[in-house]
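Dumping the structure here so I can ask a few things about it.
The complex appears here minus one protein chain, its other protein chains still in place.
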Amino acid sequence: MTRPLRTALFHGWSAALAIAFLFPLLWALLNSLKTTDEANQQPPTWFPHSLSLDNYRNLTTFDQGIGTYLVNSILVSAITVIGSVVVCVLGGYGFARFTFRGKSLLFGSTLAILMVPYATILLPLYILLSRIGLGNTLLGLALVLVMFQLPFGIFLMRNSFEAIPRELEEAALVDGCSSFGAFRHVSLRIVLPGAVTVALFSFLTSWNEYLAPLIFLNDGSKYTLPVMLVNIRYASYNIIDFGALQAGIVIAMVPCLVVYLLLQRFYVSGLVAGALRG
Amino acid sequence: MAAPQALKDSLGAVDVARESSAASPRPSRDSAARRPLTGWLFVAPTGIVVAGLFLAPLVILVYMSFTDWPLLGSPVPNGLDNYRSLGDDDLFVGAITFTLVYTAITTVVLFLIAFVLVAISNSARRGVRFYRTAYFLPYVVGVAAASTMWWLDAQDQIGLFNQVLKGLGLIDQPVGFLETPGKALFTVIALVVWKFIGFQVIVLLVGLQSIPHEYYEAAKVDGASTWQRLRYITVPSLKPTLALLTVLSITGSLLAFDQFYVLTHGGPDNSTVTVVLALYNRAFQSFQLGDAAAQAVVLLVVLVVINVIQLRLLRNRES
Partner (left out) sequence: MAKFTTIVAAASALALTLAACGGGDSGGGTTNANPDDGTQLTMWVRSATDQFSQRLVDAYNSSHKNKVALTIIPNDNYLTKVGTAAGSRSLPDILASDVVYTPNYTKQGLFQDLTAEIKALPYYDNIAKSHLDVASYQDKIYAVPHKLDSSVFFWNKDLFRQAGLDPEKPPKNFDEIYEYAKKITALGNGITGFDLAGNCGGCGVYTLFPYAWADGREVLSADGKKVDINNDSFKKIFTLYKRLSDENLVDSSDKTQDGSTWPANFLAGKVGMLPLGSPIVGDLLKQTKFEWGVTALMSPDGSKTSTFIGGDVAGISATSTHKAQAWDFLNWTLEESQQVEIICKNGDLPGRTDLSGNKYTAADPRTKTIADGLKNGKTPFALPFGDLFNNPNGPWVATIRAALYGGEGIDKALADGQAKIQQGLDSAN
């Protein structure tokens, strides 16, 4: 095989695969821009005959209106991201740098979160949250989502901190910094990629989580985007507005794509530092 | 990409339950490590969240498993009844085999396809950055959007997949993507590959690129073939990465729920009921919450045991 032929073959295959991966996303976008009638047409058209924002407009009057769901989603995601980053960065540092009783037990328990069947722990969690007054609150929901971020986040942050030479911090300690000061001055900057990775993952999870908001929140006015999405799917006696559904999918996924593309650089180096060290 | 120090010694085992930093290869005994109280302060938030939102509900779950738990009103302790009747739930018992088969297929398929995509993504050719991003984007989309999207796309008349196959002239009649047990399983695995492989690819890629270049150069000098370089440098160096991904894939697949719940509901003919789907059904269709709790506890114990064994095996092989 000649070299240009090999290159052409490589690009042919790679591009075909890339199209396969991207096409469903593109299809949702295209459909969401059709008129409501065209989006519900059988068989579907490939490209919108005329561009329209009808489907998005229809979402503004669906149940509580998309605005409410967006605000709730943003709030829950913000609390979850901040909470996850704070807990994981502090915890990761603690696990990487200190010896204390119960350390491996706590670390093991944290990782065990990955192993519990998610759907079944929801009921006891619900009972617990309503006991401590956090039932039916966005804060309670966010705390639960933080909890589910811990196995990955703590593991990643611990490994990131372990990757930093201790000498740096010791120098700071000698200079009269407290443990916390050393932590703040020296480590934080270096583990930024790891922290960004934790933030990104928390955002993706909290923005997309469906079952938890549905279970933990009792007011329609507190629900988040994914609940709206499923409600469109099960709309009045299965008469589904496919156009609105596609528009909902697009609104749910676009922030994720944007955030990821913006943070891509950090994300990869965060994984390097975190996921790959034993 | 600034390669941190971690890469240099990234060959350690996936030692998740490492006892303490004292046991780590680095023999340093710095002053911080001798202040246990400070250590506790740093992990306190973790401890509070884990104890309050994970361990406490877990205790309630275990308690539930020893009771007849009504929707409303007082639970009645019933000893081991729920555990004794585990075997009577046909759906649950049948789901065990299916879940194991699904886990095996998914894990193997994910790795095979990931290797192809990694080979592409690791190439030095132009445009590779675009391909890499394309393969990863579905991972970012999120479960809610992705599964709704696939549910829609797999429809006979209005769905994308049939539309594409028709457009390519491959079919006249729509393919029922969820029509037979085989097709339903295929469709779910395709969704899982599409949705999750990006993560696998990135992690493998990062692992690959962190293998010190000198190794390969030395091997070249020694006249090693491509195959030998793969066999003696790449694979051994990637071992911890492969181990991590295997553990994640197996645990994730054994707990598979969302993709089946959205796409197949366990059908057709209960051929795609996973263990978690079965116990979810027990809890929230039949409202037998005590039984479901017992099933959940058993599943959790099995998973912990499997993971401990996996990690032990990996650690032993390392040392």
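For reference, chains read A and B in written order, and residue numbers begin at 1 within each chain.
Heads up, the rule we're going with is that a residue touches a chain if its C-beta (ideal position, glycine included) is under 8 Å from a C-beta of that chain, and two chains touch if they have at least 3 such contacts.
Note that this is a predicted model, so its numbers are computed, not measured.
Peer 1: Which candidate, B:Leu110, B:Val188, B:Val203 or B:Val273, sits in contact with the chain we can't see?
Peer 2: Considering the complete complex, B:Val273 is the one touching the chain left out.
Peer 1: To test your reading of the contact rule: which positions on subunit A touch the chain that is missing from view?
Peer 2: 40-43, 63, 101-102, 105, 122-123, 126-128, 130-131, 135-136, 211, 214-215, 218-221, 223, 227, 230-231, 233-240
Peer 1: Could you pull out which residues of subunit B are in touch with the chain that's been left out?
Peer 2: Contacting residues on subunit B, toward the hidden partner: 47, 51, 55-56, 58-60, 63, 67, 69-75, 91, 155-158, 173-174, 176-179, 265-270, 273, 277-278, 280-281, 283-287, 289.
In this section, only the chains that are shown with their structure count from here on.
Peer 1: Cα centroid separation between subunit A and subunit B, in whole Å?
Peer 2: 16
Peer 1: Quick check: in the complex, which residue numbers of subunit B touch subunit A?
Peer 2: For subunit B paired with subunit A, touching residues are 1-7, 9-10, 12-22, 24, 26, 28, 30-47, 49-50, 52-58, 60-61, 64, 117, 120, 123, 125, 127-128, 130-131, 133-138, 140-146, 148-153, 157-158, 160, 163-164, 166-167, 194, 202-203, 206-207, 210, 240-241, 244, 251, 255, 257, 275-276, 279-280, 283, 289, 292-293, 295-296, 299-300, 303-304, 307.
Peer 1: List the residues on subunit A that touch subunit B in their complex, please.
Peer 2: It is residues 7, 10-11, 13-15, 17-19, 21-25, 27-28, 40, 42-44, 46, 86-88, 90-91, 93-101, 103-104, 106-121, 123-125, 127-128, 132, 143-144, 146-147, 150, 154-155, 159-160, 162-166, 169-170, 173, 179-180, 182-183, 190, 204-205, 207-210, 225-226, 229-230, 233, 242, 245-246, 248-249, 252-253, 256-257, 260-261, 264-265, 268-269, 271-273, 275-278 of subunit A that touch subunit B.
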